[in-house]
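With one protein chain removed, the remaining protein chains of the complex are shown where they sit.
Order of writing sets the labels: A and B. Residues in every chain begin at 1.
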Amino acid sequence: MAKKTIIPIGPYHPLQEEPEFFKLHVEGEKVVGLDIELGYNHRGIEKLSESKTFEQTVFLVERICGICSTSHPIACVQAIEDAGDIEVPERALYIRSVIGELERIHSHLLWLGLAGHFLGFNTVWMWVWRYREDVLDIMELITGNRNHYAMMKPGGVHRDIKNEDIPTIKKMCDGLKKPLALFRDAVIDDPVIHARLKGVGVLSRQQIIDYGALGPTARASGVAIDVRRDHPHAAYDRIDWDVIITQNGDVFDKTVVRILEMFESVKIIYQCIEKLKTVTGPYNSNPKEIKPGDGIGHYEAPRGEVIHYIRSDGTNRPARHKVRAPSFMNIVTDREAVLGESVADASIILAAVDPCYCCTERMAAVDSRTGRQVLTSAELLRLSREKTEKLKKEIGAPGPQLDLGA
Amino acid sequence: MTREEVLAKIEQSLSDKTVEIFKKSDRRTYIEVKPEDIPEASRFIFRDIGARFQIASGIDTPTGFEILYHWALDAYNHIVTIKTKLDKEKPEIDSIAPVCVAAEWIEREMWELLGITFRNHPDMRRLLLIDDWPEGVYPLRRDYSTGGEYKKEKE
Partner (left out) sequence: MLTKSLNVFHLAGSPCNNCDIEILDVLTPRYDAERFGLVLVGSIRHADVILLSGAFNKKSAIRAREVYKQAAKPVVVIAVGSCACTGNIFRHSYNIDEPVGNYIPVDAYLPGCPPKPEAMLAAVVKLIAKLRGEK
């Protein structure tokens, strides 16, 4: 393969006065505070939902986030099913888990690549995203689209997974095992990664509980919550898999949790597709109405629990639809995680809770006394990569090496 | 403790505050309390029972505002929703953020989008909308219509 020059990705905004998502207050090298400004992505989805039918709103919420694009639909249809006491056929439960776990793999691979990029390991980024393409190919085979799968429907799923596609899905998962093992070994044992990420951006157990933090962010601090196990839904209580927990709560642990979760996802997919060979029957119960009442649906998205609350008034539209993505709870913890850390580590700490990709683009550092901007996003990333280079030299190691062949 | 035991404990401890209890299923319970009892009920279920704050849903209904606080009992596969009803004309309630910092942002959002006042909130200010969004205009209220005068259409 020809050598490539990787260009730093944007968008970076060198405008001095621009309001940023993450405004770090710094004193010299140290972060002393964090302002978080939301609103750049607020599209008024809850209000829009009130003008959609129950089936239409599933397509709406799918587009809340392109990366967790099946998580919101799963939580949404489960909320509708909870409100209306709707049965879901068994085959649909396995299909939901297959789609959900494929999404988890591609989301964690995405994050791993971005983390590599933030740290200055662009080979990691390119290799990890190359394998992500295989997952997206399977999504396209099963659902017709690489992203935004339009699979979920109140009462089941829109489309079946054809039994003749199962060998292809299995082959793709087989093909992931070696690269996943290589990513795991390259990252988890690497001394430069250790030096860069261990002890950085630590969140304690109590902080996680106080902030209601979720997903790998919580599990990395020893808080053993996972909606798939704690509130079983889809097929998660019909198959065998483990929740990944670590104890140190630093960025390294958050990385480890995500990598190891992908192995569990592969395990779940194998079992579900095996079951699909024998669990026949409908894949949708085709409910005709949702009786009045309240429904709550939640699902373990790659970033943590997604929860939807729906109030049905007996019509075919939600009277109220509350949506809460996991990042809403997780991002707040950043104000604790960056405190006292160095600016060079700020970008990877903010990225560690795996917020929306576009959230992490907009960081800036201001002098805590004068309020004047001193570092842009681009500069924060540059400092991060420089720190990696410095550590590589000090330790005398090259960083994660990935030798995956041609 | 079994699920039945923990739910019985919750029901019993909140019995003097309970306006109405609805046991929807073996996974969902809804307990209505008066607004003034929300801070103590929240403190109890968060600190004494160890439930996890998931989110709060604010609703504008024809008879008044409702807030549903959703609490997950992760060890028992159950969600307890503690809800309350607020006055239509002047929806006000004490913030639970001093007791549960996880509620800090959602209370800001409920003020901003529904116009519910949260007394003693540690950091009440806009969360989502632009700074010069018109005062007193709450998009999630029923009387706010999309496509109204706040949209600029160039035909």
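Here, a residue touches a chain if its C-beta (ideal position, glycine included) is under 8 Å from a C-beta of that chain, and two chains touch if they have at least 3 such contacts.
Values in this document were obtained by computation on a predicted structure and should not be read as measured data.
Every visible chain touched by the undisplayed chain in the complete complex is listed here: A, B.
Within the complete assembly, A:47 is the residue of A:30, A:47 or A:335 that touches the hidden chain.
Only one residue in the set A:129, A:241 or A:283 touches the chain that does not appear here, and it is A:129. Residue in contact with the omitted chain (choice from A:148, A:170, A:194 or A:392): A:148.
Touch with the chain omitted from the figure is made, among B:58, B:91, B:115 or B:139, by B:139. For subunit A, the residues touching the absent chain in the complete assembly are 1, 4, 7-15, 18-19, 39-45, 47-48, 51, 59-60, 63-67, 69, 110, 126, 129-130, 133, 146-148, 356-358, 361, 378.
The set of subunit B residues touching the chain not shown comprises 128-130, 133, 139, 144, 146-147, 150-154.
Just so it is clear, only the chains that are shown with their structure count from here on.
Between the CA-based centres of subunit A and subunit B the separation comes to 26 Å, rounded to the whole angstrom. Taken in their complex, subunit B has these residues touching subunit A: 24-25, 27-28, 30, 52-55, 57-59, 68, 70, 72, 74-75, 77-79, 81, 100-102, 104-106, 126-130, 139-140, 144, 146. Across the interface of their complex, subunit B is touched by residues 38-39, 42, 44, 46-48, 51, 82, 85, 209-212, 225, 230-232, 293-294, 296, 298, 305, 307, 309, 311, 319-320, 322, 324, 328-329, 332 of subunit A.
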